[in-house]
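Here you go, one structure.
What you see is the complex with one protein chain gone and the rest in place.
After this line comes chain A, so read on.
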Amino acid sequence: MIISIASGKGGTGKTSIATNLALSINNVQLLDCDVEEPNSYLFLKPEINKTEDVFIFVPVVDESLCDNCGKCAEFCEYNAIFVSKDKILIFPELCHSCGGCKLVCPTSAIREEPHKTGTIYYGNSKGIEIIYGELEVGDAVASNVVREVKLRMNKDRNVIIDSPPGASCPVIESVKNSDFCILVTEPTPFGLHDLRIAVSVLREMDIPFGVIVNRADIGDRKVYDYCKKENISILLEVPFERKIAELYSKGIPFVLEMPAWKEKFQKLFDTIRAMVQK
């Protein structure tokens, strides 16, 4: 089963939920797809046993063949090429590696060369297999690295995907093909605002989902009203509790010191399995 954990709003507790869930069940592979700032390793402290570089292909121009017609720049959806009457400049960090510029070039002045866009880390911790990606500093396109992390998925395991926040391409790439998505939110106007956006994305993608309310005793009741109205299950509530916060600040997943929570996460997993099989 593949469970992804997303949120809309950042800082609601995706990584807390992902790591605590991972530590509560067996046979887990955790994929940290928040490649702009992967942080599940801070809590699981895996021993890294392998790294791999991720490359994408970006255009390189042979200026002796280029006649500055500008067709490549016109084609590029991401403005990664600039052409004026006497020069052509390429911005590899904006390139999505589609190869279109090379195809439309009438003088075959464009070839493709590899550009390192990220690194994949493999590790193990407490019986959990962890794979996470890290986007190269200065690069802007996270989806390529997310895709590479997901290519290393082992479907024989219980796969937990820690998604980036937001609702844009890297999130869609992360949650794509999940059997279930947990949306972690907080009961605040900001939490609700972004939850609505995340819900609309998952409905569009036809992925079953439920909500976990973190810091459940702050804010207001509007997240609950919304979920009731939209018929969305609230799977779990995590209180705004000093002990949980203190453990978090030390990088310790709270199930390790609060065994009652381990049972709650196991129950959560069973609930999700039942929802997926239904």
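Here is the rule we go by: contacts are C-beta pairs under 8 Å (C-beta built on N, C-alpha and C of every residue); 3 or more make two chains touch, one makes a residue touch a chain; residues count from 1.
Basically, contacts and distances are computed from a predicted model.
Under which of the names "Putative spermidine/putrescine transport system permease protein", "Dinitrogenase iron-molybdenum cofactor biosynthesis protein", "Carbon monoxide dehydrogenase" or "Cytochrome-c oxidase, cbb3-type subunit II" is the non-displayed chain listed in UniProt?
The UniProt record for the chain left out of view names it "Dinitrogenase iron-molybdenum cofactor biosynthesis protein".
Tell me which residue among A:140, A:153, A:205 or A:276 touches the hidden chain in the full complex.
Answer from the full complex: A:140 touches the omitted chain.
From the list A:48, A:65, A:89 or A:218, pick the residue that touches the absent chain.
Final answer for the missing-chain contact: A:89.
Of A:79, A:108 or A:200, which residue touches the hidden chain?
Touches the omitted chain: A:79.
Need a quick check: the contact residues on chain A for the chain that isn't drawn.
That gives, for chain A, the contact residues 73, 78-80, 82, 84, 87, 89, 91, 94, 140.
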